[in-house]
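Just dropping this structure here.
Missing here is one protein chain; the remaining ones are kept as they sit in the complex.
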Amino acid sequence: MRALRKLEPGPGFVMVDVPIPEVGPDEVLVEVRATSICGTDLHIYEWNPWAADHVVPPITVGHELTGVVVDRGANVSEPEIGRLVSVESHVVCNSCAWCRTGQGHLCPNTAILGVHRDGAYAEYVAVPAQNAWPDPPDMPLSIASLQENFGNAVHTATIPNIAGRKVLVTGSGPVGVMTMAVAKALGARAVYATDVSDYRLELAAVMGADVTLNPARDNINERIAEITDGEGVDVLLEMSGASSALEAGFAALKPGGEAALLGLTSDAFPFDLDDNIIFKGATVYGVVGRRLWQTWLEMRGLIRSGAVDLAPVVTHRFDLDDYAKAFELMQSGECGKVVMFPDPSYADGPLS
Amino acid sequence: MRALRKLEPGPGFVMVDVPIPEVGPDEVLVEVRATSICGTDLHIYEWNPWAADHVVPPITVGHELTGVVVDRGANVSEPEIGRLVSVESHVVCNSCAWCRTGQGHLCPNTAILGVHRDGAYAEYVAVPAQNAWPDPPDMPLSIASLQENFGNAVHTATIPNIAGRKVLVTGSGPVGVMTMAVAKALGARAVYATDVSDYRLELAAVMGADVTLNPARDNINERIAEITDGEGVDVLLEMSGASSALEAGFAALKPGGEAALLGLTSDAFPFDLDDNIIFKGATVYGVVGRRLWQTWLEMRGLIRSGAVDLAPVVTHRFDLDDYAKAFELMQSGECGKVVMFPDPSYADGPLS
Amino acid sequence: MRALRKLEPGPGFVMVDVPIPEVGPDEVLVEVRATSICGTDLHIYEWNPWAADHVVPPITVGHELTGVVVDRGANVSEPEIGRLVSVESHVVCNSCAWCRTGQGHLCPNTAILGVHRDGAYAEYVAVPAQNAWPDPPDMPLSIASLQENFGNAVHTATIPNIAGRKVLVTGSGPVGVMTMAVAKALGARAVYATDVSDYRLELAAVMGADVTLNPARDNINERIAEITDGEGVDVLLEMSGASSALEAGFAALKPGGEAALLGLTSDAFPFDLDDNIIFKGATVYGVVGRRLWQTWLEMRGLIRSGAVDLAPVVTHRFDLDDYAKAFELMQSGECGKVVMFPDPSYADGPLS
Partner (left out) sequence: MRALRKLEPGPGFVMVDVPIPEVGPDEVLVEVRATSICGTDLHIYEWNPWAADHVVPPITVGHELTGVVVDRGANVSEPEIGRLVSVESHVVCNSCAWCRTGQGHLCPNTAILGVHRDGAYAEYVAVPAQNAWPDPPDMPLSIASLQENFGNAVHTATIPNIAGRKVLVTGSGPVGVMTMAVAKALGARAVYATDVSDYRLELAAVMGADVTLNPARDNINERIAEITDGEGVDVLLEMSGASSALEAGFAALKPGGEAALLGLTSDAFPFDLDDNIIFKGATVYGVVGRRLWQTWLEMRGLIRSGAVDLAPVVTHRFDLDDYAKAFELMQSGECGKVVMFPDPSYADGPLS
């Protein structure tokens, strides 16, 4: 089969022919129908310091996908052959204290698809049966593929108390704008979005942001003070990892507020714990991955009920063979979610 | 009356004669029986940058005290004249959104005794009646005085889930060791204490720490790993404000753990949000003041029941006139709680 | 002034002339502009066993109102004269452990307007200044008056986790249908309403119920099973106090679900704790009054933002002098909220 792989340390990927993966006794083999690009994939493509530290080539990359179950190991009773599934990319051990207590997203033995084991940018991928989440057969493949990333948004927005609250979401990339949609669906009184890209702020507005702010143009703190009667926001959802966004976000947070942090900052940076957290009596949550499997159930409800419409997030589709163009677009930032199709006849929209 | 005052910007205090304060309609006049020294008082004495920014001389300093109600304003029905009271040092507005919702400790209109209005190092002090917390008449005056500070310990230790958990308390000053005693009383499985002072670590052990660690001698992370079977601690209570303590503390925290931060760091410093909070899925609480009045009720229960014995925390007593000696001792760090008596005949132990 | 009073035990009210109330030092005098009818008022009118046990004539009845501050006691600094205010009907002591800890709604010393002290069905009423909640000057008087009752709805719907959940509200009287509107505004996935009155179920649909069920016609449990894929509801909000509604509601609740109970059952009745609560691992919340003052802040946000539109709840308006017709209508059940006007020139809609 064809697989997009990192063959050795350094930038770029290579499309190569490799054998179809063998299926372990507790695994299923998934024929990949659609596979989407995450910021992490871009880091691996560019081979940034994080990637150099965490990824050991050779490896097939990619971790967001949907596809059809075509083979199963001896111990697997579900999902059945032929079922459309999305895949949870974190393969956990099921036996540590975290897995044993409903906190599998914190499993210290986690292996991530496309980072620690062969991933999704290929015609086939083998994953543990429990990681294959059955989808409705008529779910659009782009949406099915990006559910893994949507799960980050749902996880983040379901930790603080959102209902009836004023919420600032810093960062309007794909996961940021999906988070805004979730916040609105969960009863946020108002959602304020920031980003340095007007392209992305337009997407934020489409996905439900009531106010969009561009720090290149707007004094974030003055504007937030204005629109909140000087009180600040109840909740900060930080999706960018930019230190400037963290600073503006915490400055906007009212005393007693809650902040959930998903964006990775890559490095330590000067952070004022006194003003940002202590004097405010703030509560701050670190967010990683998705609750296994609470978040997947919540996603199902949000999508099925129509409370969240993810269609506008998917802005571009590519033949997997055109991956270079797809990654170039990702680098430009002028896109929402980018989805690739190993077999372009399955594309659920026009290809770029 | 005599009052210890900061008359102008710069180090030191001066003992001067001033009129007895007038009592407002909602206030009581308290004859001060005992008044203790907090780290903040030392900052004001030394006139560090924080003090220069926040304190406007001339002002009578001091904010921890106990005394007897000797006069009351027209609207006051309780506490009655003659009642022994301890004083909550945060004077709040009762009308903001925080005060209206049981979060008075976050009132943006807070005025603090000895910082924003005349304080406790004097023969008399006027405070709002609601800030005068009735004590049992036979409570030792040293204990009654330090309750305000004990409240910081109780507030900190009652935010995370402590019962049955392994708890690291970084910083073994007076509020740190009181926090350890509270953690034990609330069912902590084990309490680990750190400090750079062996004097203070001894006090930590007396107050209930199961293990004491001195970073000058011990590799904190290796030792914590050893004594927790490599798992780390469930809870971090940070009482020191030292960046090294914060780093060691977060490194010791297990995935999914909780951290409550009371110690002030004074300045921004390089802090790794990814490793400390985000990847861990940690929950971090900023702690300020005391819950009004939940914390005071909890203090009453802990003291009255004998669950916490605060007597060992009080290591030195001084005549208020000997304040210079008291502050010199505070600067040395070779002390627990230091209590001063405007009328030394009320001292509940030998004077230094 | 005119006042509608219960002069002696037994059914009915009498309109009499009484002096304008004197204003205590911490009170304001409110000129009543609108005053609405609650189920409790009907019980007092009819003199049911609860009323006979709790109300001591002679007393001016009524506890839901809005009006203008026309006089203030010596200690009152706000609200100012001329301000439109709604009134919290529970007068609490401010000094018990509950009032001191943000749980004033549980104050054991509560005195209720129109039950324990002279109430709202009059030209003027005196209330503690803290019970007079400032409204926007342009708030419709009917809405301003019923806020007290709306607060029951907001309190009930903000206790369980509503966002993204399937919610059953049993009882579609005025407080029930307002609760449905709040549940939708707070992100409920779906709201199911029950009532024996089709008139009320129509109002439920207008206020946001996705499905309405009449036990006279529908097998509640079969229908709930159908529309929830056999899973049951996540949340039960019980607003009726009817034992049949409690039985059907708990039967519909899924394992691990949450139930908030506001409706009063009047009497003990055979209740199966095993099946309803224990085997389900359910969490059940008793709800009384409004959180002081969290709920009032939440109401303000829900109304001001347009998240909840209360206009359809007000179905009838009367001149206070026509109170007999108003109570007759209440007895019929063919109404939503009924509002009376001491001075009918202030009516914000056509009088019945």
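The chains carry the letters A, B and C, assigned in the order they are written, with residues numbered from 1 in each.
Just so it is clear, contacts are C-beta pairs under 8 Å (C-beta built on N, C-alpha and C of every residue); 3 or more make two chains touch, one makes a residue touch a chain.
For clarity, every value in this text was computed on a predicted model and none was experimentally measured.
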{"item": "Of A:Pro49, A:Gly102, A:Pro136 or A:Pro312, the one touching the omitted chain in the full complex", "value": "A:Gly102"}
{"item": "Selected from B:Val28, B:Leu84, B:Leu106 or B:Ala185 as touching the chain missing from the view", "value": "B:Ala185"}
{"item": "Contacting the left-out chain in the complete assembly, out of C:Val18, C:Ala282, C:Leu297 or C:Leu329", "value": "C:Ala282"}
{"item": "Residue of C:Gly256, C:Pro312 or C:Gly333 in touch with the missing chain, whole complex considered", "value": "C:Gly256"}
{"item": "Candidate in contact with the missing chain, chosen from B:Ala52, B:Ala163, B:Ala324 or B:Leu351", "value": "B:Ala163"}
{"item": "Where the missing chain touches chain C, by residue", "value": "97-98, 103, 105-106, 108, 231, 246, 255-256, 261-262, 264-274, 277-288"}
{"item": "In chain A, positions touching the absent partner", "value": "25-26, 75, 78, 95, 97, 100-103, 291-294, 296-297"}
{"item": "Absent chain, residues of chain B that touch it", "value": "158, 162-164, 185-190, 298, 301-302, 305, 307"}
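Basically, only the chains that are shown with their structure count from here on.
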{"item": "Geometric centre distance via CA averages, chain C-chain A, whole Å", "value": "43"}
{"item": "Multi-chain contact sites of chain A, meaning residues that touch two or more partners", "value": "none"}
